[in-house]
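For this view, one protein chain was removed and the others were kept in their places.
Going in written order, the chains are labelled A and B, and every chain counts its residues from 1.
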Amino acid sequence: MWNWFHKLASPPHFYRIASAFEPWLLWLAIACMLTGAYGGLVLAPADHVQGDGFRIIYVHVPAAFLSMFSYALMAVASGIGLIWRMKLAFSVAAATAPVGAAFTFLALVTGAIWGQPMWGSYWEWDPRLTSELILLFLFLGYIFLRQALAETRQADRASGILALVGVVNLPIIHYSVEWWNSIHQGPSLIKLEAPSITTDMLWPLLAMIIGYQLLFLAILMTSVRTQVLQREQNARWITEQLGTENIHG
Amino acid sequence: MLQAFQLVISRELQMAFRRWSDLALPVIFFMIVCMLFPLAVGQDQAILQKIGPGAIWVAALLATLLSLNTLYREDFDDGTLEQLALSTQPLTILLLAKTVAHWIVTELPLIAITPLLTLGFNLPAEGVYGLMLTLLAGTPALSLLGSVGAALTAGLHQASGLIALLLLPLTIPILIFGARAADLAASGQSIAGPLYLLGGLSVLALTLCPFATAAAVRVSLD
Partner (left out) sequence: MNEFLDMGGYAKYVWSTYSISLIVLTLTVVLCKRTLTNTRKRVLRRQASLKESQT
């Protein structure tokens, strides 16, 4: 087991495994998402409070879930990189940030559009949307810090420290925003969630979340390879690897 | 170790008083931002009284941000930071001393001038007292978090925008609890709850941030 883990952590090995797995992950993700979308749009009954408007949940919740998952993964990978000086971990952290930002953006936009019919306005200072907005800025800060530091080694470690500080802060931010919202509660009381969820409504949501998760992994396989290539462009295995890739097309 | 801590603080204080313009800049900025709010929203006393505590907290946050640009820049450029990192004393303690000095020269003047600024928002006396208490409890966390951000960007020139992007999202809990407590105080209610939370945040920042700052300084020096 340990041996296997060590092998996976070596960039050449990971690069090969990632190339092999990526198409599978992508197709599985598409299959799951299509199933989820069909279940969510067609099979699931309309909610008795929100009508068909609740179907936005199937694109909003997975995006929100993945945005938080991405930040956690980024922080864990950064921590592993900082403590065990593992280069691959930093590659994973660097590759996760833009994808996480994309999911956060999606969660925000879908949440705002969902808010219009439910609250009567696109933006309401709902605690979860507010946290999501702050999360977007945390991702942007990470990305911009990496951009500003030209040297990869320095960018890795500096942004890693930032990710760790951010992940400690994230629960505090979340709690403080909830607390703030409970005091300044606006007139709207409908929360962005289906009030009483039935099995017909639930399974498409799970399918969507799994689909989003697989898609995230597929994208990660691509982006981590980009990071590995950039970091190891002088290594000999890269020449050999790219040579075989060229023969196979 | 305690001696080194004191030495760094006294050196920082001496340096700060020698260049009094650096000392005055955040305070003046703080005053200007506070002045902007009445000019922007009009002179309706009820509205001003309502937004006063929050506005002063936002201004204090921005003034702190302004002061962070110079926190490590000069020491980085002239090699002082490298000397600190090479010294036999733990870097965490030395940098904590620098942060404490930063709090004394930046945040204390801000807190001291707050009563004057509350006049512009027509805050009641107990509100002024409460506001100063919340600033006293919350600004240490601001300084400590700020020192992490300043250390991460120490090697970069013109990083002020970047520091703002890195730090402002992280300081949101401090702002929420601080402004809320100040708000409660202004309406004559007990502020114990949010004040404790604010103090808790400062203590948490005190236990974690110095290590992050030290790690960040080592990365920047690399």
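The definition used in the following text is that a contact is a pair of C-beta atoms (placed from the backbone, for glycine too) under 8 Å apart; a residue touches a chain by one contact, two chains touch by 3 or more.
Bear in mind the structure is a predicted one, so any value in this text is a computation, not a measurement.
*Asks:* Name every shown chain in contact with the chain that has been left out of the document.
*Replies:* When the entire complex is considered, the left-out chain reaches A.
*Asks:* Specify the residue from the set A:T110, A:S131, A:S159 or A:S176 that touches the hidden chain.
*Replies:* Within the whole complex, the residue contacting the unshown chain is A:T110.
*Asks:* Which listed residue, A:S67, A:S131 or A:S223, touches the chain dropped from view?
*Replies:* A:S223
*Asks:* In the complete complex, the non-displayed chain touches which residues of chain A?
*Replies:* Residues touching the hidden chain, for chain A, are 26, 37, 41-42, 46, 51-53, 55-56, 59-60, 63, 98-99, 102, 105-106, 109-110, 113-114, 116-117, 215, 218-219, 222-223, 225-226, 229-230, 233, 238-239, 242, 245-246.
The definition used in the following text is that only the chains that are shown with their structure count from here on.
*Asks:* Within the complex, which stretch of chain B touches chain A?
*Replies:* 145, 148, 152-153, 155-156, 159, 162, 165-166, 168-170, 172-173, 176-177, 180, 201, 204, 208-209, 212, 215-216, 219-220, 222
*Asks:* Spell out the residues on chain A that touch chain B in their complex, using ranges where they run on.
*Replies:* Chain A residues touching chain B: 82, 134, 137-138, 140-141, 144-145, 148-149, 153-154, 157-158, 161-162, 164-166, 168-169, 172-173, 175-177, 179-180, 183.
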